[in-house]
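A single protein chain has been removed from this complex, and every other one stays in its place.
Now for subunit A:
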């Protein structure tokens, strides 16, 4: 059994080597490649109907299509969110034609009257109450967005009319509205959900939503494909593609070949390491879009040297970001100064305040002398190597760990790499026993909706206030106060200035050492157009306008 697994891995590596060695190299990506890149957030809408499109889901087959329990690129085409996230990360009305705070702690959602589920039944306020209540469970993926909602089911989220839902809060919440443009605001049918119980969203249980594509019964053949068909009665207009089939390709080189040969029509999040293949002759083209995704690493324990900001600052000073970009993401990224990326606030109301705060932060630089000085000042016992955990089998993470190790060596920090299997790596994030003996963890993440408080809350607040990944037990009362003030602000300008005040303090502490921001990479057959090519694809029906040119 072990041998087949190894052999399969070997296929990937060998093929990857073959492809990168043979393929034509894009000229001039050694210096200033990012300056030549044109970022596109959405392609022109398709104009011709298409019978069938086959799409590869790079992340692998989802465990469930229940929007309350999973985030993947299949769900956004099936289930509408209350508000509609645009490719430029602005938020427009959607299934909800209005969704606003009427006073600091009362939020009223008014639904369109022409929205129907796939079975033809109209969307009602009861369905929305049921859907939103899914996220008030602390186990839900989207709980943090609902943390300030009145937890009493009888008074928290209630139907106040056939098409009106009112949400009551225990404190003002500046982040709630934008969260409704993500899957926290996804709408499912109450009757279907209650009948299916915990099976909702699984291959056996199915789904009942209002989105532009429908999942027919038996449409998900587990381990093989998910077949969806056009919702001809979609309130936003029927999609041009009649059948959209998702397939799951585990092997990167197989995917690259199948895409460039035209056997698979498209994929979002293709590997930057295959850039040369995608930019060479093939059935389609690579579109580079803006994203909130980034690579970073952070401390895993409060007692380790990794919890000492000086050690993290030293490592940060020893890592050449440009070299990181060229090696790990093949030039398809940019230097990101702190954990909150610029794209996450670019279309927000107080964007200029956020931008000014970001611009004021120091640019990451290489300074080995200063780094060594910091290590010496840290007072940590460095005789034992610090352990960096990365997920096994991912080239980008193997390289990230290697770069960290080399940087550490230059400044007298010994780092040891621990490659963890996917399930063990996942368990690290909620099972403290799995974190024992580990000092740093390297991760990749993205923000699926606009807003700046998501990451800082997770990494900087005390655990009881939502800082579930605050393993180094960072606790700065000023940062906490500013972040809470930003969340409880009732106007966007105050929220922005409070956040910027917190960022000024926490950014230099490098709770997460940000290594690079990356772009969203979409490969699409040249005969097709209309895909959302920014990170907004995770929260909006990115295939709604997909069609023939």
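Following the convention adopted for this analysis, a contact is a pair of C-beta atoms (placed from the backbone, for glycine too) under 8 Å apart; a residue touches a chain by one contact, two chains touch by 3 or more; residues count from 1.
We adopt the following convention: contacts and distances are computed from a predicted model.
UniProt lists the omitted chain of the complex under the protein name "ABC transporter permease" (options: "ABC transporter permease", "Pyruvate dehydrogenase E1 component subunit alpha", "YeeE/YedE family protein" or "ArsR family transcriptional regulator"). Listed residues A:106, A:421 or A:526: the one in touch with the omitted chain is A:421.
Check A:110, A:133, A:160 or A:202 against the missing chain and you find that the one touching it is A:202.
If you put the hidden chain back, the residue from A:43, A:257, A:316 or A:443 that touches it is A:257.
The chain not shown here is touched by just one of A:135, A:231 or A:247, and that residue is A:247. For subunit A, the residues touching the chain absent from view are 1, 4-5, 7-8, 10-11, 14-15, 18, 60-61, 63-64, 69-70, 138-141, 199, 202-204, 221-225, 247, 249-251, 254-255, 257-258, 261, 263-264, 393, 421-424, 426-427, 429-431, 468.
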